[in-house]
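The structure's right below; bear with me while I get my questions together.
All protein chains but one are shown in place.
Take a look at subunit A:
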């Protein structure tokens, strides 16, 4: 399984990856990291990851645009937005753009487990 973690903050990426490690048992997975939406889009096209974790506020290309372009490229892409921007309008917009879920930063173990269970089952 390939998982793409997109965030301009190294710390935020590490936090997601650590929560992933704690949540995943007995499954082989590979983590790819992107620092902005553009990198994420390019990595998605190259690797077709099974799950994408996407921040919203990023330089170069923000998460809204990256989500839109990933979904245009692959309508079945599974993108989970993890953001500090928890405004209702932001949540509505990412859902309209096709995100599978919207999670408030920082993601906790329970939420991560729920997401993975839903995706894998």
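Assorted remarks:
Here is the rule we go by: a contact is a pair of C-beta atoms (placed from the backbone, for glycine too) under 8 Å apart; a residue touches a chain by one contact, two chains touch by 3 or more; residues count from 1.
We adopt the following convention: contacts and distances are computed from a predicted model.
Remark: of the listed names "Glutamyl-tRNA(Gln) amidotransferase subunit A", "Formate dehydrogenase", "Chemotaxis protein CheC" or "Homoserine O-succinyltransferase", the one matching the undisplayed chain in UniProt is "Chemotaxis protein CheC".
Contact with the omitted chain, checked across A:15, A:41, A:54 or A:99, is made by A:15. Subunit A meets the missing chain through residues 8-12, 14-15, 18, 56-59, 83-90, 105-106.
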